[in-house]
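Have a look at this one before I ask anything.
Moving on, here comes chain A:
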Amino acid sequence: MAEKTLMKGNEALAEAAIRAGCKCFFGYPITPQTEISAYLSKRMPKVGGVFLQAESEVAAINMVYGCAGSGIRCMTSSSSPGISLKTEGISYIAGADLPCVIINVQRGGPGLGGIQPSQADYWQVTHALGHGDFHALVFAPASVQEMVNTVTKAFDLADQFRMPAVILADGLLGQMMEPVQFEECEIKMSDASKKPWAACGHKNERKHNIINSLYLKPEQLEDTIKERFERYEKVKANHTEAVCDYCEDAEIVVVAYGSTARLAKSAVDAARKEGIKAGIVRPVTLWPFPVNELNEACRNAKKVLTVEMSMGQMVDDVKLALNCSKPVEFLGRTGGVIPKPAEILAKIKEMGGND
Partner candidate 1 sequence: MAKMRVDFDRCKGCGLCTTSCPKKIVKLQTEKLNKKGYYTAVCVDDDACIGCALCAVMCPDCAITVGGDNNG
Partner candidate 2 sequence: MPEFKRPHALADITTHYCPGCTHGIVHRLVAEVIDEMGIEGDAIGVCPVGCSVMAYDYFNCDMLEASHGRAPAVATGVKRANPDKFVFTYQGDGDLAAIGTAEIVHAATRGENITVIFINNTTYGMTGGQMAPTTLPGQVTQTTPYGRDTSVEGFPVRVCEMLSQLSGVALAERVTVIDPKNVNIAKKAIRKGFEFQKNKQGFSIIEVLSTCPTNWGKTPVEALDRVRNEMIPYYPLGVYKEGAVR
């Protein structure tokens, strides 16, 4: 391992993409993720990659569609309003079974909203990232180092399952500086050699490849979607992740993801110091949602508390996962307001953690 360096989350994400062999990046400026573009515009030309600032978020995601369709690892990044614009393209990417990585450094919404950290895009990213029946892999790292580690995994799984992968960060993770380590590796840009389906020119050696999401016969479209959902089942079975702390004897289990999970962890630590049997579950993958992991962690729980930087979105999945087996409460701040550990601790106490 190389030495630790202090890096901003957005820049660390960008460097990690290069190390994952991401050859092309198509971006568009929007706060709070613009450092990703700025960093890659400097680095990409030096490592034989491509940085292109598109004319819009819509164009950027369609450039990703074309690049991914030709078999090359590529990425785009944005923040909430920009992700809304990308959803059309993401739907086509999913419909054409193309692998790519999309980063959402969330800010407050709806509309222009604000530019401070938020987690109000949970529903969008897990349930409605475009029209039609599909999913994207969704990773929710909680530190700069974890964001770095997630990038390669996101690319690899996207390739393996031929689907888009989203890294769901927020303005806090994107803007904070933390020490990070990158594994020593040779920078090697991806090529299409392991993607026999890619539209990269058939060289008169095979039948032509077609990258497409149009199926005019309903049965054919249904078969295509069913095949895709069979792949999703494999993802669910093998690549669902959650981190659970102090859950073995926990009577109150807090569920939080991303940067909020770190705040919640502080509150749980403080609760433990006060003798409260609190635990925390941090979903690392939001899709697939860690249903089994959550149920296991909540085995001894009397109550469950979901904490988010939104009015309550993931809490729906928590309730679905627990299927009414436990009461689920919610604490949220929104609009760019970050919940304080003291607020979360107070809520834990209010829920009866100190009786």
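One rule holds in what follows: contacts are C-beta pairs under 8 Å (C-beta built on N, C-alpha and C of every residue); 3 or more make two chains touch, one makes a residue touch a chain; residues count from 1.
Inclusion criterion for the candidates: all candidates are chains of the complex that A comes from, given by their letters.
Remember, predicted model here, so these are calculated numbers, not experimental data.
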Chain A in this complex - touching candidate among 1 or 2: 2
Chain A to candidate 2 touching residues, read off their complex: 23-24, 26, 50, 52, 54-56, 58-60, 62-70, 72, 74, 88-89, 92, 96, 198-205, 208-214
